[in-house]
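Missing here is one protein chain; the remaining ones are kept as they sit in the complex.
Up next, chain A:
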Amino acid sequence: MGLFLNIVVDGVAYGMILFMIAVGLSVTMGLMRVVNLAHGGFAMIGGALAHVFGTQMGLGFGLTLLLALAGTIAIALPLERVIYRRVYGFGELQQVLATIGLTFLMIATVNWWLGSTLLAVAMPEILNQSVDLGFRTLPAHRIAVIGLGLSVTLGLWILIDRTRFGVRLRAAVDNRAIASAHGINTDRIYMITFGLGAGLAALGGIMGAELLPIDAYYPLRYMVLFLIVVAVGGMGSILGSFLAAIGLGLLETATRYLVPDLSTITFFALVIALLAMRPQGLLGRE
């Protein structure tokens, strides 16, 4: 019973961190249909800015988070205008090449600017404590990530399913030409959505930094992790990414408790089996 509870608690906590770092990607890659391998780059930029504002300059956590998110979006928007706007029209392979190139550029820039060692992101004191759950303790920052993950899911669902912006976005993604003909400013919609994706990436990078620490090689190190969540969840589905992240978190945690030596093999074997049965992912559209 103790073991089962441990698996559930740790699995959900880990899964929520996976969701937080991948949700931005399910916006850009899932909704906007651009294979954005530079997603981890935006997460790293967010983390690096948080390191500079919080750890080097000593600003408070709230202000640091705000500035880092604003900073990342301020970098993402011009990139969207200059580079991504051209990338949307490319074939998938060209998108992969273009965005991986961008990733290398981001890595080299951060490496030159801040070096290749770990970039600590200072968390507020309250998140550094351990919370007693009765049968064990859980770090407070993981509980914060669980709460944040749930609110982001809810927020995105309202935004996409329940607002006028969401309707326009879905229309623009499904048929850009007809959407424009109806007077929707699709360029603007794409730009805002891309900024949203980059902002979410930065948020995930910063909040997940206690588990997946920020350094210059972050985008490459965790790229597989982001891609698995989106691929298993299904392209274009925020709820799918959410379910996939929690499921994968539980699965990985369970294998590590039960068969530690074989955990990686078991994990990937199950992911492969799932994708073989449902190539479009859990909730993906055909």
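By our rule, a residue touches a chain if its C-beta (ideal position, glycine included) is under 8 Å from a C-beta of that chain, and two chains touch if they have at least 3 such contacts; residues count from 1.
Basically, contacts and distances are computed from a predicted model.
Undergrad: Going by UniProt, what is the name of the one chain that was not included in the view, given "Aliphatic amidase expression-regulating protein", "Spore germination protein KC", "NADH-quinone oxidoreductase subunit H" or "Energy-coupling factor transporter transmembrane protein EcfT"?
TA: Choosing among "Aliphatic amidase expression-regulating protein", "Spore germination protein KC", "NADH-quinone oxidoreductase subunit H" or "Energy-coupling factor transporter transmembrane protein EcfT", the correct UniProt name is "Aliphatic amidase expression-regulating protein".
Undergrad: Taking the full complex into account, find the residue in A:67, A:120 or A:171 that is in contact with the omitted chain.
TA: Considering the complete complex, A:120 is the one touching the chain left out.
Undergrad: Would you indicate which residue among A:58, A:91 or A:260 is in contact with the undisplayed chain?
TA: Result: among the candidates, A:260 touches the missing chain.
Undergrad: On chain A, what residues meet the omitted chain?
TA: Counting over the whole complex, chain A touches the hidden chain at residues 2, 6-7, 10, 13-14, 17, 111, 115-120, 122, 130, 136-137, 139, 210-213, 215-217, 221-222, 225, 252-253, 256-257, 260-261, 263-264.
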